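Quick one: the structure is below, and I'll ask about it shortly.
One protein chain is absent from this view; the other protein chains keep their places.
Right after this comes subunit A.
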Amino acid sequence: MQLLFYISSFIALLATVMVITRYQPIHALLYLVVSFLAVAMIFLSLGAPFVAVLEVIIYAGAIMVLFIFVVMMLNLDKETAAQERKWLTPKVWLGPSLLVLVLLGEMIVLLLKGNGSALPGTTVPPRAVALSLYGPYLIAVELAGFLLMAGIVGAAHIGQHKKKHLHRFLEEKSTIP
């Protein structure tokens, strides 16, 4: 079972690197989908099938489809890929690489320290998560719902447009007093 974990985490890492280095946006998003699937596989190998399936349904199945949907409508072409190629110079890699190196150092320290867990962890079954979400943390759930509602109202406002009549007979005579 450990082998499965290592294979899927290798795929996740590889796919994520490919996401960053692709010039064509749709290809990058496809690798991101693969990365999510690999992370779901890691959850499955850690013995959390519920979280794994939620990862696939929500991230790979819904959010990424919407991303691809939007990118598809932008009609990005070869010119965009050329532009990306111009932007992604070696100099750009410097800052992110430094920050990632700091994280890598932290990880090495944690791994050297022993069991690889800095925080004490307990297993929480999904039922307990659901009960606490709809019990003591109800207000937080409702606030999150409000936030999403604001997004929907905003989208509906931007999306609506005035009805335009193309025929002159159907136009409203607003000029008549």
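Definition applied: a contact is a pair of C-beta atoms (placed from the backbone, for glycine too) under 8 Å apart; a residue touches a chain by one contact, two chains touch by 3 or more; residues count from 1.
By definition in this document, contacts and distances are computed from a predicted model.
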Checklist line | Protein name, per the UniProt record, of whichever chain is missing from view ("NADH-quinone oxidoreductase subunit H", "4Fe-4S binding domain protein", "NAD(P) transhydrogenase subunit beta" or "ABC transporter permease") | finding: "NADH-quinone oxidoreductase subunit H"
Checklist line | Selected from A:Ile7, A:Ala28 or A:Val53 as touching the chain missing from the view | finding: A:Val53
Margin query: Can you say which of A:Leu3, A:Leu66, A:Leu99 or A:Leu112 touches the chain missing from this structure?
Written below: A:Leu66
Next item on the list: By the contact definition given up top, give the residues of subunit A that touch the hidden chain.
Entry: 24, 26-27, 30, 33, 49-50, 53-54, 56-57, 60-62, 65-66, 68-69, 72-73
